[in-house]
Structure formats: structure tokens, C-alpha cells
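Only a single protein chain was left out; the remaining protein chains are all shown in position.
Let's look at subunit A:
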Amino acid sequence: MSPSVRLQEMIRVIRGARTQGEERGVIQRECAAIRAQFRQADNGTRSHNLAKLLYVHMLGYPAHFGQMECVRLIASPRYNEKRVGYLGAMMLLDEKQDASLLITNSIKNDLSHSSQYVQSLALCTLACMGSAEMCRDLAPEIDRLLRASNSYIKKKAALCAVHMVRKVPELGELFTPAARSLLSEKNHGVLHGAVVLITELCERNPDTLEQFRKAVPELVLMMKGLVMSGYSPEHNVAGISDPFLQVRILRLLRILGRNNDTASDAMNDLLAQVATNTDSSKTAGSAVLYETVLTVMDIKSESGLRVLAVNILGRFLLNNDRNIRYISMTSLQKIVQTDHNAVQRHRGTIVDCLKDQDASVKRRALELSLALVSAVNIRSLMKELLLFLSSCPPELRAHTTSGIFNAAERYAPSQRWHIDTILHVLTTAGGDVRDETVPNLIQLITTATELHCYTVHKLYRALITDISVQSLVQVACWCIGEYGDLLLRGECEETEPVQVTEDDVLDALETVLQSHMSSPATRGFALTATMKLSTRITHNVDRIRSIVSIYGSCIDVELQQRAVEYNALFKKYDHMRAAVLERMPVIDKSSPGHTNGESAGGTIKELEPAKLTQEIVLPQEPSNQVCDLLDLLGDSGEPFQPSPSLSSTAPGPASSTAGGDLLDLLGGLDVTPAPPSVTVYEKNGVTLKLQTDRQTDTGMTVTLTATNSTDGDITGLTLQAAVPKSVQLQMKAPSGDVIPAHGLGQVTQTVLLNNPNKVSLKIRVRVCYTSQSSVCQDTVQIDSFPSTAW
């Protein structure tokens, strides 16, 4: 019986097994037979037994006992045994196995074998699973083969060298000279291997990259030859001559031309030629065009060429083939930042791809659409994105919602639109939004003061329709709690008002409280909202009182705590209830402690009585950047809000001060540690002195004194101060806002500072005044304080 039939016989038997168990039985028997055979002496069937074992291995059964047999077969002088042995080595051995080291010697011998087919077996195996040590050992051999052998071996040696360079990058230096000389070969296989090797060398070593830049003209010629050559039957694929080699050359040119003008110039013509002459009706041509476009975009190409490339991508975008459209969108994504307008032109087609059935195309279209959002197209694009969200596959939903939120935040044309958009997203895909959505939305609602009525109506309607989406329910509860009075009033300009009674509202909140769909956090929201309504409604306060007392014995500890505290508010602290539950101030986005939705309930406890201490954030700009002063005090773009107790007049219009002067001023600033009172500002006859007085371990009083040495009175004097984030600042009322002339009087203002974290104290003071009917505004920064401070 011919041995190979035995292999096929075994395969037939295995395939004939009707159940998994039967198959396992057959395989176990066969493996036992194979193991027995392996133990025997050489009987001419070893290769077939190993082949059988490899088949079994492919089915997923363990075959590690064949490893040593591989080693033995590789060492055999017979070609058929070597062949199977090397195949087994590639399948069963990898560099992590110890047995792989044992074949190093065999490989070394086979590399110098007289038959090129034996050499090729060794080269192939080495390139597939050679470990770092093996590579280091055998690198000189490979280098020798790269130089002096026939083309069949040279191309294999080239790819073997590629593998070695990947494993041991230092070997790159060894192969560089040989790689250079390989470029003059004619054989396509060798050329391809050479280009791959050079690409690998250049990617790893910038010096080698420099060296190979000189080869750009040669590569350009090679490519031209391929593009312009006539029909070559051996390498022709759909009318393109050797697209595999063309693509690799283009890729190498990309690496060589990147960030280099001369190299890029040398290839401009070629790239234009390839771009115009390549027939893209079949995949081969499209592959070459695709690579060309990638290369054009990556090197320093001239603008005409870039336009050509973007047009090619645009053409691809209209192609019927999904693959081509996918490719086009992937490339457009890479250039959307740099060539934004060019990509914008194709926005319509890209948005249409959102409606494609295929998931990969949808994903690409989504990414690209989000990148194309701008202030101009936000409304129309958002419509499309929201439409997409209602039908998008579940794995893309989270990404879509966060993309929509980012876009809305950056380009919202109006607050109402912004709120509407977020609400739409919450109703459509509320389960897939990020956690910060709830507090962000609440913050947005509070800032849109004119829209409170509109918002609360909309949210109430959404709440009574569906209470399953937690984020929406949370926001709705919060709004009803805050603005319930607006809801009950029953009039609204922006939208059709609902006629609700207090009972309806309380019913809605109670439904949320009792529903098993509500998460604990949501129930907390609902309870707090119910409590807040006690000051906003008139008739059903008793109902609220009873709800609150019921939850005083709730099993959920958080709810229980809230209920008990609200109970206390009703009983012992009823006189404070109104103050505690009054309307919240606008939440400052950058202030800490307001980033967690959970704290929405907690903020009631944190509410301080009327005179709030404001935490003013110190911006990150260095002290000598004084261009736009309004940017100064508020890094998130929030306008500076002076606290009610601050100076009574508003700051004068911003006039950009000569940066030079101020720089000089700061340069001349001589804050010596010893004297407690320092002059921090002196200009136009106005002098501002600063005096520090340490009160407690963390508290300090700073007194600012302003004097005037000009002939005229200084009027409208205002002082504003900013300190680092963790420092608390409280400005007392100034003594006045007019500084009499000739130094006859002065204005003082006291600032209380509290520095619990003992950070290094800096204070930035903005001073505005009118002098001789011209308005002046300046800023000074004081970085070092007298050492008596702390």
C-alpha cells in the first residue's frame, strides 16, 4: 500500500466518524500507532506518520510528541523526509519551544546544501520561526546567500533577512550593503524581496534611511518601467504589470520621501503618472492607486498632486464596490485634519454611507462624519447623525453618542438646540451614554436660564412617557425638583405647556421612586426632587412629608439617609427648609465637586448661606502673556463672575496693554522678602501697594492700597484678584472708588486668603480705572510673598 494513501485513508476514516466521540476514538488509536512508529527505527514511513500527526494537529488535538520526530526528519538525507520535517517544524515548533534550538545545526547545514530546494526549505523555515539566537547564529550565512546564489535562493534569503532584522534589529547593518546591490536585479521575485528588506531597514534605522534616499531615482525608474511596460504575461494581473511589486515600491518611496523635499520632488512626476495612467476598474489597479494616494499624502508633494489624490479618493467614494468605499474613507480619515476643505466637499457622499447596510462601512462613515463636523454644517450633519443613531448597530452606539455630545458641545448654535440634541440622544440611546452626561446636561440646563421653563416641560413629557432610560430619568427628576414651580404654572413660551397638577408631578416622581427599573442613584434623584418640591408647591406638602418619612426606613442606605435628613428638615429645621431648598446657583463647570451626578443630591447639604466664597481659577498661561485679559481669569472660557460682595462697578472695556511695558514692569518687580508692604503696580501715576498680614496657620489678610500722584482724580477704580485653584479668596468691599489727586487720599481693599493645602501662593490683580477721561486696565502678578507669610 502506497504510504500517502495511508494518510488519505486516515483522513477518510476520521471524516467518516459520525460523532465527536467517535472521531476522538479514531484519533487516539491513530496517535498511539504513530507514537509506536516513532519509537521504531527508520522504516521509510516516518514522513507519512508525521504528516498524519500534522493533520491531527490541525483538527485541534495535541501533537507535541511529534516535535522530536520533526528534528529527526529534518536531519534525514532524504528530500521527502526533510520536506515533511520542516513543515512539521513550522507547525509544531516555535521559538518558545526548546526543541527549536536543536534544528539550528540542521538548518545551518542545509543552507549550504547542493540542492537549491533543500536550501529553500531551510530558508523558509528560518524565516517562519527563527528565534533571535538562531538569527544571530545564521545571519552571516544569509548574507552570503544574498550575494552569491541564483535568483530562486536570493529572493528567499532576502525575506529571511527581513525576518532576522525584525527579530534582531542590530543585524540591519550587516544586510544593508547586500540589500543595496540587490536593487539592480532583474528578477521580480528578488526585486520584491529587496524592496521589502530595504523598507524594513529604513523603518528601523534613520541613518540607513538617509543612505537609501540616494536610491530614489533608481526606484522611480523601476516603477516607471513597470507602469509603462507593455503586456507581460508572467506578471500581469488585470492589466497591471506586477501590482505586488508596484505597491511595495510605492510604499518604500513613501518612507523615503517623508519629510524630505528633494526626495519628494524626485518622485512627483512618477506619482502623477501612476495616478493618471492606472486603470482602476479591477482591484489590482485600485490597490496601486490606493497606495499612490497614501504616498502622495504622506510626502511633501506639490499641491496639484494632492488635489489629484483627493479627487481619486472622491472617485473611490462613489464606487459601487463596498471595499473601495471603505478604503476611500479610511484614507480620507487620515487627511481630514490637514486637508479639511477638500474632504468637506465629499460630505454628502460620506453621510450617505452612514445608511449603508455594511457594518464596516458604517463605522468608517461615522468616524469621518464626526471629523467633518464644523460650525457651518452642525445642524444638518447632526440631523443625519441622530438619524443614524436610531438605527445604528449596538457596538457603535457608545461611540456615536460620545461623538455627538462632543460635536454638540463645540459647535452648538444655540443653547436650546444643544439641550434638544442631548435630550434626543438620551431618548434614543440613553443606555449607551457616558456617566458624565448627566452632570454635564444639568450644568448646561442651569446656565440656560431662559430655557428653564421649556426644558422642564420637555423633560416632564419624556418622564411620563418612559422611565427606563436612567440618565434621562435622572435629569428629568432633577429638573422637576428645581423648576417644578415653572412646570406647575402651566405657561411656556417655547413649547406647548402641559396642564399638570401638583398631584400629577408627585405621581410621576413616586413612580420613579417605586419602579424596579430605577437604579439606586435614580431613586436618590427622585427623592431629592420630591423634597425640593416641598418649597415649590403649595397644597401637597403633607404628601411629600409622608413620602419622605416612609423612605426613612428604606433598605437602601443612601435613600434612608436622605429621607431621615429630609425628615429632620421638616421637623427640627423647618425654618431653614426654604433657604436650603431654594434655587441653586449656576454651576461653574470648572469648580471641583460638581462633576459627579451623585453629588446632585449632596449639593443641597453643601449649599452655603448667601455669602458664597468663590473659587476663582488661576489660568495656566505664563505670566508674560498678557494679550487678552478677559481670557485671564477663567480657563474654560467662563466669563469672570465677580462675587456680589466685590467692587460695585463693572470692569472697564479691555484694552490690550503694551506687553512690553508690562514685561518691564514685572521685570522691574522687586518683591523683597523683608518689608511687609510692597509696591506691585506703578503706572500713570497710580501706585498699588500690597501688605500681607498672617492671621492663622492657613489664613492671610492682604491689603491693597492705591494712591494717586497725578493732577486729576482717578475714578472708577476697581480691583479684581485671582489665586491658584486650591486657595480660597474673599474680597471685602473697597473703601471707595475714587482716588483723590496729588496723593491726598487712598483707596484700600482687603482680601482674605485661605490656603489650606499650603500651595505656593500667587495672586494676580487686575486694576481698572479712569484717569484723565481715559480708561486704563492692567494686570500684575505677584509670585512671591514675604517670607513671613509661610
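The definition used in the following text is that a contact is a pair of C-beta atoms (placed from the backbone, for glycine too) under 8 Å apart; a residue touches a chain by one contact, two chains touch by 3 or more; residues count from 1.
Here is the rule we use: contacts and distances are computed from a predicted model.
Between the listed names "Protein DIS3 homolog", "AP complex subunit sigma", "5-taurinomethyluridine-[tRNA] synthase subunit MTO1, mitochondrial" or "Dynein regulatory complex subunit 3", the UniProt record for the complex's undisplayed chain reads "AP complex subunit sigma".
Across A:I34, A:C160, A:I480 or A:L569, the single residue that touches the chain missing here is A:C160. Within the whole complex, the absent chain has one touching residue among A:H188, A:H418, A:H457 or A:R562, and that is A:H188. From the set A:I27, A:M129 or A:V680, the residue in touch with the chain omitted from the display is A:M129, counting the whole complex. The chain not shown here is touched by just one of A:I107, A:A178, A:V196 or A:I404, and that residue is A:V196. The omitted chain makes contact with just one of the residues A:S149, A:T283 or A:N540: A:T283.
Per the touch definition above, the residue from A:R35, A:R72, A:R204 or A:H235 contacting the chain not shown is A:H235.
What subunit A contributes to its contact with the hidden chain is residues 4, 8, 11, 15-16, 18, 51, 54-55, 58-60, 79-80, 83-84, 87, 90, 94-96, 115, 117, 120, 123-124, 127-129, 152, 155-156, 159-160, 162-163, 188-189, 192-193, 196, 233-238, 242-245, 247-248, 251, 282-284, 286-287, 290-291, 322-327, 357-361, 363.
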